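Only a single protein chain was left out; the remaining protein chains are all shown in position.
Order as written gives the chain letters A, B and C; numbering starts at 1 within each chain.
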Amino acid sequence: MQNKLLELTAAAQQINSGASLAIGGFTSQRHPTALLRELIRQKRKDFVVYAHSAGSELDLLIGAGCVRRVEAAYLADGVLAPIAPNWRRFIESGELEFEDYSNAAMMARFTAGAMGLPFFPTLSMLGTDMLEQDGLSPESRERDPEAAVCKAVLMDCPFSKRKVVLVPAITTDFCLLHVQKASPAGLVRIEGQEFLDVQMALASRRVIVTCEELVDDEELRREPERNRIPSFAVHGVVHVPFGAHPHGVHNYYDYDPDHLILYNNSAETEDGLVRYLDRFVYGVEDQASYLNAVGGRVQLEALKAHSGFGYNPKLRRRVA
Amino acid sequence: MQNKLLELTAAAQQINSGASLAIGGFTSQRHPTALLRELIRQKRKDFVVYAHSAGSELDLLIGAGCVRRVEAAYLADGVLAPIAPNWRRFIESGELEFEDYSNAAMMARFTAGAMGLPFFPTLSMLGTDMLEQDGLSPESRERDPEAAVCKAVLMDCPFSKRKVVLVPAITTDFCLLHVQKASPAGLVRIEGQEFLDVQMALASRRVIVTCEELVDDEELRREPERNRIPSFAVHGVVHVPFGAHPHGVHNYYDYDPDHLILYNNSAETEDGLVRYLDRFVYGVEDQASYLNAVGGRVQLEALKAHSGFGYNPKLRRRVA
Amino acid sequence: MKILQHSTTEIMVVAAAREIADGEVVFAGTGLPILGAMLAQRMHAPNCDIVFEAGAVAPRMLHLPMSVGDSRTLFGAAQAAGLFDVFNYILQGGRVDVGFLGGAQIDRYGNLNSTALGPDYRHPKVRLPGSGGSADVSALSSRTVIIARHEKRRFPERVDYRTSPGWLVGGNSRERAGIPGGGPAAVVTTLGVIKYRPITREPYLASYHPGATPLNVKAETGFEIDCSEAVETSAPSNDELEILRRVVDPEGIFLRG
Partner (left out) sequence: MKILQHSTTEIMVVAAAREIADGEVVFAGTGLPILGAMLAQRMHAPNCDIVFEAGAVAPRMLHLPMSVGDSRTLFGAAQAAGLFDVFNYILQGGRVDVGFLGGAQIDRYGNLNSTALGPDYRHPKVRLPGSGGSADVSALSSRTVIIARHEKRRFPERVDYRTSPGWLVGGNSRERAGIPGGGPAAVVTTLGVIKYRPITREPYLASYHPGATPLNVKAETGFEIDCSEAVETSAPSNDELEILRRVVDPEGIFLRG
């Protein structure tokens, strides 16, 4: 049995500038943020990121100047950050290439990649400007070998005469996930909502998984119905407790409302963003220092999920 | 909360002659055979059955004269019945309409129905006679409102120029499943392989589930990651222990090699089939009498799954 | 008995909740839609099943989620799935009775914009988060209910970018575009409830909230709206307000947003 265990720094070293990425999670949940901070520290550039509903994990990567293009459906952290601040600023200032799809369309695109299909059909996006207006110009699509030849194609179904939208497959160089449990051999256990992690992983050439807990392969084989990604599709496993902070991990800890608001407020200005990066990314050398910087044991304890809930029902979320 | 509990006879009464059916399970596993025997007793006719890899459950339905047309990939019970005998005889004598697809293509067709799509793309069946030769004549397709307008369509992908096969969606009137556990509100728990039960259920207008064990909704809500069919898509729940016999149910009991061979040998001739039907279908009034007829407590005890295996590791399968 | 006073947010949520019938499958977007669905479940629609695009299906939530991906959406859930199952099997599969949505802009025919403000999509004045599941819910639910603050700048004749399809340009234009679901049934705002005529899909004011008038609505609406049949919205009951404040959002996350 292959041992796929890696240290966080070594995992980040595998991920080259210019790579295309899929990042697991959903808005404020289960993003591999520790790994993303390490990528920022290692000064990666020019990523193309495909996402459905991303949160501040991708916003931070954009703010740190690591991203060339985003194709996505949504960037926000719920009410804590109704518009992801760098996403907004970088697009308004023309510094970021972007393409808009709906969540169902991005889901369809990743699913096509996972299934080895060149496209996927959807009934969504009909009648919307997402089919009428492109974020990417035809020239930039031609220039960019990563980009699909066009955004979507409208077809008449040969069986029913209904209109169907075809969206192009996504296959990324890397998929980065954060999950509850993983084994050194690459078995992965997701608890709670799956989001789109399974399809993102299978649409990727290499999958790197950070996890809250490292467990035996045997333990995960005891309930094979709950394993949804074949271990032969997983290439690296990194043990990173609190690896999704400031986002939440079902059954482990809640999102951190204080930090998410601090992030959102900081990132609304360039200066604020620079100070945030200095304090929480460049100024900390590893995950342990980061956890100290965000409040250490006391703060983390306050986020811990309560048994039977999966989150902390006592968490104060209305931040003054 | 709606109570969807039904008796077996009442469940069968809902299923009208002429209906299109999807039947859960796979070759020798987890078919709703008790419900199918009740349909035969109730003299239903003219079913259109869509299947992937069916076993003697569908073969019996064909033999009893209940089926007008089958679209499927495979009918056999492994080495116990390498060719389903009625499937063979009815086709060779021209008494059954049929259409051949591969398992992946039937999976794709049910998936399209489950997803509300009129078709699904696949890279399979390219270069095969399944794309060249139709079982159904164009006239019989035209006559039959249930049939798709054509078997499959070859297209050039507009993004990649690759060849892609489009197969038409299946939506059935009824999906009949047999599962390990279900709740009166219609939550369903499948243990072991899912086969295609989830997609078949979601591609159907009405879903009737027979189960080994009736459990509380609360019990199934404790592990929501393992529930894969929304209860609002399930319309009837019937408690039928050993409801899949002679097929197996993972974690409950094994397939019955003696009975499967007895079936296969009987069904190889018309006379034998008539005798089998008299003895095991028409001659038994309910599931309890059936279980007595097939060997009662002693035989069922010998099939019971052992803990930690999901099947009976001591079962003698080489029948003299 | 003292009648409780309500805020404009509260009556909006209450009026939205009343659009849900018992036993329906409700797809709820982030924000006020969640409050509306949770309130309905505790009032007249105890058997409605709520579905969230991030993966929670038919939960019995105890605590208000801050977004549709929140772990709180999973409490007591019948299923913990993901985007794949929810969008493909439940939404596009035609199993959602009513989709609950918000939007930054909403136009005459109930089309929504949550992508970008300004005339040039590629160089917007304000870049918004994007569709998320909004376009999908708008296209694929049997009907939708939209919740929005009633301000003139948010209610233009035509949205700057059509993220989510309403009745498009009215008449049968939605059907002609091949959109399978049923379109907006109601827009619940801080001032009243807008509905649409059956054939023309022209908007009309169905009701105005206590304290508001048809004139207020006309003044805050950037398109022509027929107010001739409008009646006053029946005020939130004490029960509705109590449950909303004490059970659904005791922290005041959205109600005191």
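To be clear about the criterion, a residue touches a chain if its C-beta (ideal position, glycine included) is under 8 Å from a C-beta of that chain, and two chains touch if they have at least 3 such contacts.
These numbers were taken from a predicted model, which means no experiment stands behind them.
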item	value
Shown chains that the omitted chain touches within the full complex	A, B
Given B:Val198, B:Ala233 or B:Leu262, the one touching the chain that is not displayed	B:Val198
Per the touch definition above, residue among A:Lys161, A:Arg221 or A:Lys314 touching the missing chain	A:Arg221
Full-complex contact with the absent chain, from B:Ser28, B:Thr210, B:Ser231 or B:Gln287	B:Ser28
Among B:Glu92, B:Glu139 or B:Asp271, the residue in touch with the chain that has been omitted	B:Glu92
Positions on chain B contacted by the hidden chain, ascending	25-29, 52-53, 72-80, 82-84, 87-88, 91-92, 94, 100-105, 107, 111, 122-130, 132-133, 135, 162-163, 191-199, 248, 250, 254-255, 257, 305, 309-311, 313, 316-318
Contact footprint on chain A, counting only the chain that is left out	1-2, 114-117, 187, 202, 217, 220-221, 224-225, 227-228, 230-233
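We take it that only the chains that are shown with their structure count from here on.
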item	value
Most widely separated chain from chain A, with each centre as the mean of CA atoms	B
Centroid distance [mean C-alpha coordinates] between chain B and chain A, Å	39
Residues of chain A whose C-beta touches two or more other chains	122-123, 162, 191-192, 194
For chain C, residues contacting two or more additional chains	56, 74, 80-81, 88, 92, 140, 180
